[in-house]
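A single protein chain has been removed from this complex, and every other one stays in its place.
Showing subunit A:
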Amino acid sequence: MLLPILRRLSEMLFVMFGISVVVFLIFFATPGADPSARIAGRNATPEVLAQVRHSFGFDQPMPVQYLKVMEKLFVSRDLTSFVNRGERVIPAVVEATPVTLSLVFGAAVIWVVFAIIMGMIAAATRGGIPDRLLMFLGLVGISMPVFWVGSVANLITQSRFHNTWLFHWVPGLGYTPLTQHPFLWFKGLVIPWVTLAILYIGLYGRVLRANLVEAYQEDFIRTARAKGLSESRIMLRHALRTSLITFVSMFGLDFGALVGGGALLTEVVFNLPGVGRLTYLALQSLDLPFIMATVMYSSFFVVVANAVVDIAYAWLDPRVRDAR
């Protein structure tokens, strides 16, 4: 079991190396554009340009340039923003990470719990009223854009109904670190969590229902019935357990993408200073060092999530374990 994990992790490092090369090439080796001009920004003086060119090593061959940029990103961590001169990119990303993690973790807990409940109820009553109602609600949840749901949630909880007993506890927009004030952290994130989770509850609930219905056609469910097991045990230990394999692989990818900045819209709507919002601001001002750092960060998270999914897959499915 240990060896395959190590192998998978080394594969992951290899992929990360590949991504860093691709990102580097996009930003620094695009033909017809002088990267130092882009890094230095508009209206830069020739002196600034020359200085940038030298400090990034653009007067040197490509592999040296790559190493220099990587050194700035990972070793000296002194890549600075161009828009806010002197602001270091890496510490800003590191600072934003816990915000994104808090948002995505909480939302993930909510969507996993509710999607499993929804999928199981729908599968158990397949064809019946609860099934149809839940699947309809799921479709509604998938169809609503998250920025719109977020804005409506803000309208309701921050303004229209803020002074009622229902929403008076909701703090103003923004983020309080968990270490600083845990309860405020929690209160401030409840509405963003739910907003982000709605789409995924609908999606995962529907997928899980389909998987469960499929699992119920399997011979081993008939065997479980023939063994005299209770319906709830058949559902939980046999149908759900085998359906979880797809569920987990989907979850890993979505979770990785969200932590990697996919929760951008939610972060912007709720004014949470996470990585997504950082990317959003950098994109608005074309702050290239920032964009590069966040792109690397998010691609790394997706790669890590993929590796974790593969390992979880092997843990969940003994057939995969042996195939390695």
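We take it that contacts are C-beta pairs under 8 Å (C-beta built on N, C-alpha and C of every residue); 3 or more make two chains touch, one makes a residue touch a chain; residues count from 1.
Criterion: contacts and distances are computed from a predicted model.
Q: So which of "NADH dehydrogenase subunit E", "Sulfurtransferase TusA family protein", "ABC transporter ATP-binding protein" or "Cytochrome c-type biogenesis protein CcmE" is the UniProt name of the chain that got left out?
A: The chain we cannot see is recorded in UniProt as "ABC transporter ATP-binding protein".
Q: For the chain not shown, which residue from A:V52, A:A122, A:A224 or A:A305 touches it across the whole complex?
A: In the full complex, the listed residue that touches the missing chain is A:A224.
Q: Contacts of subunit A with the missing chain: which residues?
A: Per the touch rule, subunit A residues meeting the hidden chain are 218-220, 222-230, 233, 237-238, 241-242, 316-319, 322.
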